[in-house]
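Just one protein chain is left out here, and the rest sit where they should.
Order as written gives the chain letters A and B; numbering starts at 1 within each chain.
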Amino acid sequence: MTKYIIRRLLQAIPVIFLISIVCFVLMLMAPGGPQAQFNQNRFIKPEQVDLWLQHWCLVRNPSPPDMIKEYAGWLGVWNCQTQSFISENGGLNFLPSFLGGGVNGMLHGDWGISIYLNQPVLDIILGRLPVTLLLMVTAWIIWLTLALILGVVAAIRRYSFFDQAATLFSYTFYSLPTFWLGLMLIEIFAVTLHWFPSQLIQSPRISPGPFASAVWWQAFWTDPGLYGWDVAMHLVLPVTTLVAVSVAGDSRFVRSAMLESLNQDYVRTARAKGLSERRVIFRHAFRNALLPIITNGALEVAFLFSGAIVTETIFSLQGMGYLYIQGLQAHDYFLLMGIVFIGAILVVVFNLVADVLYAVADPRIRYD
Amino acid sequence: MFKPESADSLPIPASAATPSLIDGPELPVDVEVALESLNQWQLAVKRFMRHRMALIGLAMFCFIVLVAIIGPIVAPYNPIDIPGAIHQGGDGPSFTHPMGTDDAGRDVYTMVVNGAHISLAVGFFATVIAGIIGIIVGSISGAAGGVVDNLLMRLVDVTFAVPLLFLILVAAVFFGQGSMVALILIFGILQWGLIARLVRAQFLSLREADFVEAARAVGVGTMRITFRHILPNALGPVIVVMTLLMASNIVLEAFVSFLNFGIAATEPTWGNALSNAQNAMGDGNWWWAFFPGMAIALTVISINFVGDGLHDALDPRARL
Partner (left out) sequence: MSTVIDLSHVAEAAPGRSIGQKPPDDVLLDVRGLKTYFHVLDGTVPAVDGVDFQIKRGETLGLVGESGCGKSVTSLTIMRLIDIPPGEIAAGEIWFDGVDILSLSPSEMRDIRGSEMSMIFQEPMTSLNPVFTVGYQIAEAVKAHRNVSKNSARDRAIEMLAAVGIPSPERRFKQYPHELSGGMRQRVMIAMALSCDPKLIIADEPTTALDVTIQAQILELMKSIQERTGTALLLITHDLAVVAETVERIAVMYAGRIVEAGTAEEVLLDPKHPYTQGLIASIPSTVPRGQRLNVIKGTVPNPFRMPTGCRFEPRCPHAFGPCKDFDPPLRLTGPNRESACWLQYPPGELPVKETDAPPATPVPVERVGH
């Protein structure tokens, strides 16, 4: 198993590498080049643009070799200061700095500086990560639980009133655009009813500092009830938005996995043995239905990540998704690359988690 | 030993099941295939017609298409008209403005009706592009196998390596420039991977199917097997997935436009209407966001219903 995991992680490296190239080149290839965003602004002089480009190691209207250089610089193979593969320390740039390599680029743990916020990308991302994680994990837990309950009950009571109601519910919510649902929830529960806040992760009035920062934790421990409750209230609408659409699709998935399993011969065998219906359903059928559900649940973390973009934008939650939109608006290459990189790692890790969990749950699967 | 027959579903005795293989008149293979595929599609139509939700969905969808085509002609105002009063928050639904007006005095009903064709066009053409590329790549990958297959599938893996929304947004921001055609191309080019994977999987499983083995056994060539026997049978699930992809593309277009990364804000699209509405959220003017959103939701629901009916009709085995 360990060998398998290592092999899978090694296989993932070229894929992550490729996706980062695709993303970087996609941004650089944009018509007009990196300076295009200043075209509209007549107060910016060409010299200023040149300085700006130089500062970020970018080139006006980059040619393919320029793009490769810029990408290599982001990666840490190329050194922008020396304009070569040799670092200031005299060695090949991609080597660790104590072997004479450079300090720039992903290979050296340097994710670059955000053009828009002028801070190290990694610091920004780490600062925004807690909000996104909190949103995703909360939504994920609620959504899996609900989907399991709804799906299993609908499968057992197939064609019953409950099943039909669940079907109608899932069709409706599955078809609702997430962002529009968010807007409507804000309109109803925040604007009209004033039940829940519609913006941010905590009330500015009582906020001691950015969510999950050291200052925030300090304040949190002095009064967990106050700050915890505040965050919880702010999470209600975003989590509902994220959960409603996902539960709709997933409860159908659980239902069909469960029905599939209930139709199997071994379920009939279990009944023929005279086992109780509860045991037949939960021990024999559900145990097998879990296999596809596990895979699906792990794979949907990626989907959840895109869902976070949508909800964070609607509810102005200062997480990674919101950051991504801000980065897009500012054409912030390095920030966007950082977030895409995190996204790619997330996908790789959870694909692997799905496979490993599947192997744990299914004795037929062996990775050797 | 007497074994009447093995297939439970065909209550035909052994004598009737295999007449032509022993001494019966030789039927040209094509005749049989043509007859069979005709029956298959007829059956699919029959099953679809029996699916009540699918029929409702189809009726709704036809209505929406109709609105998209003739709606702008019969609508009382043009999208550029300013029939309402210009004031903060706009006016709520009234007799003259059934869906209200926005703060610039524009009629929301006019926006919804005029946005329909853009949403449908983006959804449809983007899906067609993704479908064409996906079917071609998937067929090549599934039929060729080996190195070609491996390379193509790694390429597909790359598009699945990050949540697709991330790439789509990057492409829309850096390449879209507010153009509808660009948006269609971006959606299509970035989403074919899903369909290619599906087509390839279909190819791999159909390659081992009994009727393909049978065709091979009577000496049908590889090209013929690919295009006459495998591809038509692989299309069923592909059509279903393309239907669902079209629904999701309509939402995607709305979201991208909503973020102001999509179609130019001057165009009356559903996403742009929502984008304008968001700026005014909190003033209690719910109609402004509600109706364009409902338009999206109804379109998507109708397409999903049709997709569900197609799923049951084209893939009866998967019916639960």
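Just so it is clear, contacts are C-beta pairs under 8 Å (C-beta built on N, C-alpha and C of every residue); 3 or more make two chains touch, one makes a residue touch a chain.
Keep in mind that this is a model prediction, so the values were computed, not measured.
**Student:** With the full complex in mind, choose from A:His108, A:Arg252, A:His284 or A:His331 the residue touching the hidden chain.
**Tutor:** From the options A:His108, A:Arg252, A:His284 or A:His331, the contact with the absent chain belongs to A:His284.
**Student:** Looking at the whole complex, which of A:Ala270, A:Ala298 or A:Val356 touches the chain that is not displayed?
**Tutor:** A:Ala270
**Student:** Using the document's contact rule, name the residues of chain A that touch the chain not shown here.
**Tutor:** Touching the chain left out of view, chain A contributes residues 264-266, 268-277, 279, 284, 287-288, 291, 361-364.
Convention: only the chains that are shown with their structure count from here on.
**Student:** Measuring centre to centre with CA averages, how many angstrom lie between chain A and chain B?
**Tutor:** 25
**Student:** Using the touch definition up top, name the residues of chain B that touch chain A in the complex.
**Tutor:** Within the complex, chain B touches chain A at residues 53, 154, 157-158, 160-167, 169-171, 173-175, 177, 247, 251, 254-255, 258-259, 261, 274, 277-278, 281-282, 284, 286, 289-290, 293, 296-297, 300-301, 304-305, 320.
**Student:** Which positions of chain A touch chain B when the two form their complex?
**Tutor:** 14-16, 18-19, 22-23, 26-27, 29-31, 171-172, 174-180, 183-184, 186-187, 191-192, 198, 255-256, 259-260, 302-303, 305-306, 309-310, 313-314, 324-325, 328-329, 331, 336, 339-340, 343-344, 347-348
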